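Data first, discussion second: the structure below is written as structure tokens.
Note that this complex is displayed minus one protein chain, with the remaining chains in position.
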Amino acid sequence: MRQELPMILAFIVGILMIVSFFFTSETLGEAARTVENWGVIVAAFALGLASINLIQIHAKKITRGKGLDWLYSGALLFSMIGMAVLGIAKGPTHPTYQFWFDALFVPGQATVYAMTGFFIASAAYRAFRIRNLDSAILLVSAAILMLANVPVGEKIWSQFPAMGEWLMNVPNLAGQRGMLIGAGIGGIASGIRVLLGIERTYLGGSGS
Amino acid sequence: MQISTDLGVWIAAIATIGILSFAFKDNPLYRLVENVYVGVSAGHALVLGWINIRDQGIGPLIDDGDWSLLVPIALGMLLYTRFFKKISWLSRFPLAMLVGIGTGLAIRGTIGSQIVNQIKSTILPLNSINNAIIIFGTLGVLIYFFFSREHTGPLKHVSTFGRCIMMVSFGAAFGSTVMGRMALLINRLHFLYANWLGIIR
Amino acid sequence: MTLVKGRVFTFWLLIIVVGCILYSMRRVSKGKEVSIRKIPGLDAIEEAIGRATEMGRPVHYCPGIGGISAVEAPQTFSGLAILNYVARLTARFDVPLIVTIRQPEVFPMAEETVRQAYLEEGRSDAYDPSNIRFLSSQQFAYAAAVFGIMSREKPAANLMFGAFWAEALMLAEVGAEVGAMQITGTAQLSQVPFFVASSDYTLIGEELFAAAAYLSGDSNQIGSIVGQDMAKLIVVFLIVVGVVTRSFGSTFFEELLSK
Partner (left out) sequence: MWEKLVNVDRRVIYGVVFLSLSIPLIWPIGFEVAVGPETKQLYDMVNNLPEGSAVIVSMDTSPGGYGELSSGAVALLNHLASRNIRVIGMGFFDTGPSLLETAFGASDFRDKEYGVDYVNLGYLAGGETAMARVARDIVGSFPRDYRGNEVSELPVMEGITSCQDIEMIISISSGTPGVPEWIRQVGDPLGIPIATVIVAVNVPNMTPYLQAGQIIGMIPSMKGAAGYESLMGTAGLGTRGMDAQSIAHLTILALVIIGNLVYLGTKDSKTSKGGAR
């Protein structure tokens, strides 16, 4: 029962979403609207789960960690609780809140992402090799597109932008569309397995 | 222009340099900044989660007396039973609801937008090389991902063509990604040079 | 209750696609024999492990850095299914197998997978639990740790199957640096280009799931794959008929699709 009842719930709301979309029925439409509204509220509750996990992990690290762990974990919990208290008390557009958001969060995450710019360069030197037909096609098409993407490419050869555009809108389009349709069918297949309870890893069980 | 006197800019600059330093060596400053930003991010999620619960759930429940909203509020709270071993199975109900809605919405949208509309736009007259590449490329990729038959004979050629077309796509993705990654670095460097050091405008 | 105008064809196509998938899942689970086509990347794994044996160097395996509950869970499970196959081979060839893990909840599953594979090959004595390593739950810290391990222990084969993000680049780079033969696979399409450019063989998207289904013999998975093939055939048919009629100047077919 502990498995079956949730599965039945998932099945009912899932089918409701699908049927209400294809059929003209006010009753079903209304039911679907209500369930959607509820879903948004439940999803909002889920936003707190990560912080409880973080508290569990980092409280342990503060008391039992090695080296500087106490400092890192302490800083993490302090900034989390500080932001939460400030935001709930004063609202997220309060100047102090926006200050910490802009001063710490934005540059922090933006820089972590930006670092991958360095990694791509060293991988370009060390790892990207023409070793077979696949990588040959890939690297040649990448090179053409790179030269088409930046103004200096046109200075080198006036045809690069046109080639890049063709590459993007003809062969790339075909490849992307094939993958999009294939992935769509795959997504429907795994969705159906979830709704029918054949795939239930989301319930913490392991498959059927 | 000259070096910034704004406290926020200085904090952001130290965070930026702290993280960039990881590229050269893993170091305590990197770890510290990374942990702080994970904390801020989780705190921010908490704040916005609370605002949603207040505006969508508790507000209408109290102000308009919409008692039906007790259902999602109760379900939402059940999510937290997962932290208590004995009753953790109760958290499956809200999860099942979220998964059910999400899956239903995805299925109903995918079949139209990702399949039917894509088929429609592939139905082109066979009157140019470009159209031929689009049509046969799409078919080739679909057939490449065909698993229940051995790819021999003509099937092999079609699927090889499909794989080659995909490699062009991946090349395009590769080239595009380089621009994206460099844009991210440019954004950070511009911040350091313009907003912090003030050496450019 | 009638079908909404403009969604009629879409609805029936959905019914047919779902029908194909359910039909073939049922058929396969009732014992109907189906074969999954040869996936060249899998043969390459055996070759890579053979090469490691010759060179007397270990094999590195990573089942992705995704978890077991989010959308990328199927990729993680595929990574674990392929790990089982790899562990059997390393047990047979007697090569050390290093498995590195980022997600805490994947760690016990990887440990169990490898232990079980060694047991089934009758080589429990060769199973070394200290080679299954949880490194860090932080993405880049994990990648940095793999960097260290690979530079020191110089594996002859670097096998990565599962969900990967930006760290994929770093892992593939260090693999290339130590001269490992690299075989990779992911359904994170944004990372596929980097894997292709740095690996000897790459499983793309659905191929990862098909390979895992083939190795694990899970009837639901295999049935689903066969059903998806049927759906793809229908799409191919629709495109071909549409292109032919369109080329002869008829728009009947497109109108049908828009119904």
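The letters A, B and C name the chains in turn, as written, and every chain counts its residues from 1.
One rule holds for everything that comes next: contacts are C-beta pairs under 8 Å (C-beta built on N, C-alpha and C of every residue); 3 or more make two chains touch, one makes a residue touch a chain.
Just so it is clear, the structure is predicted and the values come from calculations on it, not from any experiment.
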Among A:Phe11, A:Tyr72 or A:Phe101, the residue in touch with the chain that has been omitted: A:Phe101
Per the touch definition above, residue among C:Phe11, C:Tyr61 or C:Tyr201 touching the missing chain: C:Tyr201
Candidates A:Ala121, A:Met163 or A:Leu196 - the one touching the absent chain: A:Ala121
Selected residue (touches chain absent from view) among A:Ile18, A:Leu54, A:Ala75 or A:Val112: A:Val112
Missing-chain contacts mapped onto subunit B: 23-24, 41, 44-45, 48-49, 51-52, 55-56, 59-60, 98, 101-102, 105-106, 109-110, 112-114, 117-118, 120-121, 163, 169, 172-173, 176-180, 182-190, 193, 199-200
Contact footprint on subunit A, counting only the chain that is left out: 21, 33, 36-37, 39-40, 42-44, 46-47, 91-93, 98, 101-102, 105-110, 112-114, 117-118, 120-122, 124-134, 139, 143, 146-147, 149-155, 161, 165, 168-169, 172-173, 176-177, 180
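In the analysis below, only the chains that are shown with their structure count from here on.
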Contact pairs, highest-scoring chain pair: A-B
Farthest-lying chain, centroid of Cα atoms versus that of subunit A: C
Intercentroid distance (Cα basis), subunit B paired with subunit A, Å: 3
Residues within subunit C bordering two or more other chains: 7, 10, 14, 17, 140, 189, 193-194, 196-197, 205-206, 232, 235
Multi-chain contact residues (two or more partners), subunit B: 22, 34, 107-108, 111, 115, 119, 122, 135, 138-139, 142, 145, 166-167, 170-171, 174, 177
Of subunit C, residues touching subunit B in the complex: 7, 9-10, 13-14, 17, 34-38, 138, 140-141, 144, 189-190, 192-194, 196-197, 204-207, 210, 225-226, 229, 232-233, 235-236, 238-240, 242-243, 246-247, 253-254, 257-258
Complex contacts: residues of subunit B adjacent to subunit C: 22, 26, 34, 107-108, 111-112, 115-116, 119-120, 122-127, 135, 138-139, 142-143, 145-151, 166-167, 170-171, 173-174, 177
Contact set on subunit C toward subunit A in their complex: 1-4, 7, 10-11, 14, 17-18, 21-22, 25, 68-69, 73-74, 77, 140, 166, 169-170, 172-173, 175-177, 189, 193-194, 196-198, 200, 202, 205-206, 209, 218, 220, 224, 227-228, 231-232, 235
